[in-house]
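Showing chain A:
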Amino acid sequence: MPTKNESITQELRQKARHLLESGQVAAFLGYTSGSVPMVMKPFVARKPEDAERLEWNSFCVLNLANYLPPLLRSFEPPRRPNDPPPEGPLPKVGVAATGCWSRNMVVQVQENQMERERVVIIGISSRGMVDRKKVLNAVNHAEITSVKEEDNSLLVKGPGLEEEINRWDVIRDNCQTCVHPDPVIFDEMIGQLQGDRDIQDRFRQVEEIENLSAQDRWQWFTSEIDSCIRCYACRNACPLCYCPTCFVDDSRPQWVGKSREPVDTAIFHILRAYHCAGRCTDCGSCESACPMGIRMRILTKKLQKDVLDLYGTEAGMSIQQPLPLSTYKMDDPQDFVLTESFKGEKK
Partner candidate 1 sequence: MNDKAKNQKDWEPKIIAFLCNWCSYAGADLAGVSRYQYPPSLRIVRVPCSGRVSANMILDALRSGADGVLVSGCHPGDCHYISGNYYARRRFAVLKNFLEFIGIEPGRVNFSWISASEGEQFAEVAKEVTSRVKKLGPARHLVKEF
Partner candidate 2 sequence: MFYATLEGLRRFKIPHKFEFVSIISLYAQWIREGRLNVDSSWNSDGLKFTVQDPCKLVRQGLGDAVAEDLRYVIKKVAGEENFIDVWPRLSNNYCCGGGGGALQAGFVENRRKYGKLKFDQLAATGADVVITPCHNCHTQVLDICDFYGGKWKTTHLWNWLEKALIIDGSAGRAGKD
């Protein structure tokens, strides 16, 4: 009997092949496997037969929304910046999407990065993706040469190594605390929607840090990022980071030094996260992409928590809902404002 992911893979190939064959899409964006265990390759199927290379498993950790806008652009006829848009409908692209990916697609639509009509979304309700680093920890960083996946376990093999690991134990933190595993926009579904998950302590990681002293928080933050090599994998894996010139690349003004110095690295991480405030869906791509094992996701998670607490919104839940930092309410909380807290203190 095939595993759940094997079934999904089959159905995904079928649907992608159909979309490509029928000409509904010019390409289908999914994953294929590569040469290293537990690392999947985002893959663009351009011909119906490519669909057979598509694969779905628990290691599809990078958010495919990240690839969509440039992929869609690549199918537009070339034109100069001020030429009018081409007439008639433009080619579409199909894509597989879990809850968070689809929410990032919503944000991309809201932020004018792509048109909803141009993507055919095959929804997959997510069962959570595996954190390669957790697996490595579980085997004490022994070398792994193959991993076989069952529905609820992973069989890990390497030189002198064979171990079965409980799948849920090595699921990424963001997936373990994920509330919305279902796609919010899709054209077709593979499998059933599972509904929102009831997670009591979805912000536990954040709260643990909040409860530290300022000094300890700084200690945590600096030690978390001190290994950063400024490779920008976190930024580049993020579907929100589409600026042609990122603030770190700017030299006029020079917001932040470009090299590996603690203050500049800190400011890079602060601003990168801050720029995601109200937009981040906690897809975890940043953390998954980081070669140095930095848990920068906690930063965006904190912002997600505050935006939810302060303004009651979560990113990408619907195309109509305004992005929280480009809107306001008259009675937004303002206890943080000194002159307002003066009032409070005197009370």
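The working rule: contacts are C-beta pairs under 8 Å (C-beta built on N, C-alpha and C of every residue); 3 or more make two chains touch, one makes a residue touch a chain; residues count from 1.
The candidate set was assembled so that all candidates are chains of the complex that A comes from, given by their letters.
For clarity, every value in this text was computed on a predicted model and none was experimentally measured.
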item: Candidate from 1 or 2 that touches chain A, complex-wide; value: 1
item: Residues of chain A touching candidate 1 in the complex; value: 206, 209-210, 214-222, 247, 253, 255-257, 261, 263-264, 266-267, 270-271, 273-274, 277-278, 299, 302-303, 306-307, 310-311, 324-330, 332-334, 336-340, 342
